[in-house]
Structures are given as structure tokens and as C-alpha cells.
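Note that one protein chain of the assembly has been removed; the remaining protein chains are unaltered in position.
Then we have chain A:
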């Protein structure tokens, strides 16, 4: 950052010097207004008595106080912890396992990769629809198994208050684990084979090779996967809407669906804004250190 433009600016022409910044300025203005200005606005609203419409009477921390007393918010946060935790762990485990298997000189590897990754191209509303009916006990898996003759088989998680959140995990893992696999595969391809060969000459087993040498070197890939998955988990909205619409009852409410319903259907805009602020702060706590280190390394 210290060195000036990498291209010389010998000419004293004012326009010529200012032109690049002029070209950049609309985008910068858009970002400053529509990202940072709006963040500030919502932040401000979270301290006001806004209900159906924004209102500017300050009420201090009242909205936050109410928010944390609300049972619905408590459920949403608990659900996010269950969902996010399982989602991240299962995606990483499955992604790593598939990446290691695919890294064994597999015939038609490209084709298999294409199949593993296509869910990422689909909308969560599409996948939500498919999983919603597939998991529905009336017509989906349960009905299919019944028609095969196993009458006592039950799989009604999507209708079951205690289990419904796990159906969100199932669908979300299905959608993103292929992507995590691709991230780990890229990491695996970056590992120096000579080190592995040397270790093997020393008599290390395949298992030991992976556990001692390969997996520790995948730290950056784990970091990226964690950041991407954590931020996707916190933002999860579409999938829940399509799959369960937050139900049954409030069993699959997440902060993102909570924010939307409190702001736009329950007319509690102040509380909705406060919940959005909490979401932003959680994501920022994960993303900012990551972006910071990425931008630093570039220098």
C-alpha cells in the first residue's frame, strides 16, 4: 500500500491522474451507501421503537433485552448451533473422505467430480422442494419402504419437532459437501509428492501418511471450508423456507427466518433489526480475521 501507483504517473495531467479513481468511485459509493450506510441504518433502528415502519425514538438496549428473553430467539440460536455444528463437521468429514478417495488416480475422476458438485449450481428452493417431498412420510421414503413390504418402517423426522432440524442438516450437507470435497481435493493436489515418497520408503503405511503428513498440511483448506460453511450456516434462509418453513411449530426456526418474520410479518422491526445486528456480528467475527489474513499475505 505504501508504494504509489504501479504504473508511472509522469504526466501532470489532472484528469489522467484522477480518471482511475473516477472510474472506481461509483462502485465505491454504492458499497459505502448500500453496504455500510445500510448497516449503520439497521444498527440504528435496533435502538429505536420501530414496529411496522422505521421510527426514530431511541429506546436504548430495550430491543436486545427483549430479543434475548424471547423463546423464539432462544430456539433459533439453539437450532443454529445444532445445525451449524453438524453441518460443518459432516461436510468437512465427508468432503475430506471423498477428496482422499478421489485422489487415488481414479478413472473418470472428472465425471465423478461433476456429479458430486452439481448441487451447488441449484437453488436451495429447488433442493428444498425435492427433499421436502422425499422426506415426507406420506409419499416419500417412508411410503416407498412401506410399499416394499416393511410396514413398520418409520422416517417422519420432517414432521417431528425433535428431529426436524436434522432434515435441514441432511439437505444442506447434500448440497454443499461436494464443494467442500473440491476444496480439499485442490489442497491435496498441492502437496509435494516427494515428501510422501520419502516417508513411504521409511515404511509408513497409507494411514500414517495421511494422518501424519497429508491432513496436517490441509490446514488452509480446513480454514477456508470452515469460514465458508459457517457463514453459509448463519445465512441459511431459503433452504429452511422451502423444506419446513420453520416448522413444525418453531422446530426449525433459525436466526435468518426469525429476523424476517419479526421484521416483516410480526411488525417488530426494532427486534428484527437487533437480530440482524447479532447475525452480522457473528459473521464478522469469523470473516474479518480471515479476510484480514488473506489480504495481508498478498502483500
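By definition in this document, contacts are C-beta pairs under 8 Å (C-beta built on N, C-alpha and C of every residue); 3 or more make two chains touch, one makes a residue touch a chain; residues count from 1.
We take it that contacts and distances are computed from a predicted model.
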item: Name per UniProt, for the chain absent here [options: "Putative cobalamin binding protein", "Carbohydrate ABC transporter permease", "Nucleotidyltransferase family protein" or "Protein-arginine rhamnosyltransferase"]; value: "Carbohydrate ABC transporter permease"
item: Which of A:75, A:92 or A:269 contacts the chain that the document leaves out; value: A:269
item: Those residues of chain A which, in the complete complex, touch the missing chain; value: 1, 3-8, 16, 19-21, 23-24, 26-28, 30-32, 34-39, 41-42, 45, 54, 98, 101-107, 112, 114-127, 129-134, 139-141, 143-144, 146-147, 174, 178-179, 182-183, 186, 193, 196-197, 199-200, 206, 209-210, 220-221, 224-225, 227-228, 231, 234-235, 237-238, 241-242, 245, 256, 259-260, 263-264, 269, 272-273, 275-277, 279-280, 283-284, 287-288, 291-292, 294-295, 298-299
